[in-house]
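Omission of a single protein chain aside, the complex is shown with its protein chains in their original locations.
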Amino acid sequence: MTTIPFKLPFNIKLYRPVSPTGVWGWLTTVDHKKIGVLYGVTAFIMFLTGGIEAMLIRTQLIAPELKIIAPEVYNQLFTMHATTMIFLAIMPLSAAFFNFIIPLQIGARDVAFPRLNAFSYWAFLAGALIMKSSWFLGGSPNAGWFGYAPITSATFNPGNGIDFWIIGLQVLGVASLAASFNFIVTIINMRAPGMTMMRLPLFTWMTFITAILLILAFPVITVALIELMLDRTFDFNFFNTKAGANPILWQHLFWIFGHPEVYILILPAMGIVSEVLPTFSRKPIFGYPAMVLAASFIAFMGWLVWSHHMFTTGLGPIANSVFTLTTMLIAVPTGVKMFNWLGTMWGGDIDFKTPTLFCVGFMSMFLIGGISGVMHSFSASDYQQQDTYFIVAHIHYVLFGGSIFGIFAGIYYWFPKITGRMYDEKLGKLNFWIMFIGQNLTFFPMHWVGMQGMPRRIFTYDSGMGWAFWNGFETIAAYAIAFGVLIFVINMIKSWNGGKKAGDDPWDGRTLEWSIPSPPPVYNFRDIPIVKSLDDFWRTKQNSSNSDTKVKSKTKVTDIHLPQPSYWPLLVAVGLTIAGFGIIYNLLFTGIGIGIMLITVCAWSFEPVNEPDSH
Amino acid sequence: MSDETTTGLSHRKLLMWVFLGSDCMFFASLIGTYLIYKGSGVLHPGPADVFDIPTTSVSTFVLLMSSMSMVFAYAYLVRDDIKAFRIWMFSTMIMGSTFLGFQVFEFSEFYFHDDLSPQTNLFGTTFYALTGTHGLHVTIGVIWLGIIFYSSLFRNTVTSKTNLDLDLAALYWHFVDIVWIVIFAVVYLFGTFTGFPSS
Partner (left out) sequence: MSVEIKNQSNHIDESHSHPKPMTYFKVAMALVILTALEILVFYFDWLGYGIIPVLAFLSIAKFAIVVMYYMHLKFDSKLFTYVFLGGLILAIVVILWLMALFGWFV
């Protein structure tokens, strides 16, 4: 039993969980590993819903002039598919790894702000529920994942769909910001002794750079969404042309966020590839400093290219030329990374296990996506490609062939560490090949139909256009992707509890997470490691003459104090959700939600990390 | 026992500075929106019709002085002079609330006297959004300071040992002040300067 340290008017004593189990344990957890699992499972379920949305889109497009899906619903489908995949699947799947792996890689017992970390998950769940509930509450957003003004205005878009989009994204933004602030401080301030920044594993570096991008990019879309919400709910004039406003401002603000966002989507996957390839090539990463520099350059340049999404909006030749140049420039550091991955594998003792296959898949698919990207970067050619399926091809090569393949590599790579068991290698390889072939058969033909003029975001097409064959082909191939994902799900279910026991270091890994048991104990490291080099675990393995001598641990497990669980992060998220729904339906609830947040944030800040009489 | 952080710096202080760096992007987007739309509006009133520079100057002075008051509050807390700390803390809250009072007064003047609402025209929209958001930040700051002040009324709750809590609140408070420095110069002074050739 604990009390908060000053007298409340009514002498309230608040119960604080000490070692909760079961559901209550999950609801109050501040353990980064559990939070990582929560993120991963939730995000994967969201990935499946986004996949269903994609299958419906492809089914409608399998043949010309079909009426399986009504156009109004179709607009909601492509909006929700993209929004789901970007914000509810890729980002939180990456966050699952940030959560589980980062403290392990830097030799820490937890993150800098365990409760803030927990809050970021609950806020993510809230945003996901708000976003997806729109399907059942009167209609989902229908203006594309980028929501261009003025089609998102109350005049042209009455109904609640866009409001769900705005509030969902704001709540998700809060979640992402909270997580990113936490990881920036964790990576700067909680590294084990001897772990300098240039000894960080590359996945940790990519996480760090991603988090920095995030905290600088999200405020911009936050402002844009606030402006749109004020227009829709309170009749402000931000995008009201009659008042003299310019809807192009929305596009600018959105893409100033949106371009860094795509690097937020790809850098973590690149980080995973940079972990897997050295391990399965049994060689250190080629050109570690160049990898760090290249990623930093990508992050920096990412701010200077945004209007390449707006080449066809009439910015003028000077603006178009400047953005063409900056966009072409940003391809260079990515090329550096590609060559360094190849250099890592070159001459290595390569083991083509499932993680390796997904990495090779990543490299080849991201390369193709990058090539089409360079084709868009030239504003003149982009005039033909913009808003066609050529862009859809590019997006899916970089995001599906890129981010998702990278994430799958990570899932297979770290599966033993997280669950303590091995996945089924045969099913893993089958999963890879079906997804790889499916991805190429689905998305490569989109380059051609795009060049033949098929626009994006159309619910059907004329039979005389000549697009029918490839669309049908793409749809069948998309079903193959779905089948590949099914294989993955079967592998996960089969292996999570029933796979072969994995041991601490099944891959003969290089980084610190492989030096502790699988799954890790709640305190991660019994003794905080002293780091002497990059790939320090590999070094200690090479240097120890007798692998049987285990250094006697100096730490008593009972002396290790970890942050106590707390229910305040969950409750703040509940207040945030209520406030959000209030903006959509009834402002009274916004007031109530804000009131709840004030109280719960206060209580959180007065709650000590640990109670004096707890363990 | 001091926590062993890699840099020797406090987690929470680092967090606050990272947050402030992020908040720069937030306010920059709002100020950018204001400047981009400046002059594009179709309807009156515009800034020259409604701004009262002398009055706003007073509230600007008040907010600036509240930063000084905040710094004294912190200095006295570090010296464990809780009584002096409380006085300067309270004075900071009073000045912050006075600034908010001026904002409310200004908004009411614009709304009732000049018929300027956020819905009236583009200037109303961008002005109220920018200064309203700033005012909201100040309000959160006053509440935060109020909570610390209230805690300090209970013995041994707020002491020199807990000065980090006040340090964080003070950083936030000063940030809100420097944002106003920018808004005052850009929106009010630059915005209604009559020396430009076309004005």
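Structural remarks
Letters A and B name the chains as they come in the text, with residue numbers starting at 1 for each one.
In this section, contacts are C-beta pairs under 8 Å (C-beta built on N, C-alpha and C of every residue); 3 or more make two chains touch, one makes a residue touch a chain.
Predicted model, so just to flag it, every value in this text is computed and none were measured.
Within the complete assembly, B:His174 is the residue of B:His44, B:Arg86 or B:His174 that touches the hidden chain. Although one chain is hidden here, its contacts on subunit B can still be listed: residues 1-3, 5, 7-14, 17-18, 20-25, 27-29, 31-32, 35-36, 53, 57, 60-61, 64-65, 67-68, 70-72, 75, 78, 161-165, 167, 170-171, 174-175, 177-178, 181-182, 184-186, 189-190, 193-197. In the full complex, subunit A touches the omitted chain through residues 109-110, 112-113, 188, 190, 212, 215-216, 220, 246, 249, 252, 256, 303-304, 307, 315, 319, 528, 554-555, 559-563, 608-610.
Throughout what follows, only the chains that are shown with their structure count from here on.
In the complex of the two chains, the subunit B residues touching subunit A come out as 5-7, 9, 11, 14-15, 18-19, 21-23, 25-26, 29-30, 33, 36-37, 40-43, 118-119, 121-122, 124-126, 129, 133, 143, 147, 150-151, 154, 157. Interface residues of subunit A, counted against subunit B in their complex, comprise 5-7, 112-113, 177, 181, 184-185, 188-191, 195, 215-220, 222-224, 226-227, 230, 234-238, 240, 242-246, 249, 253, 256, 598, 602.
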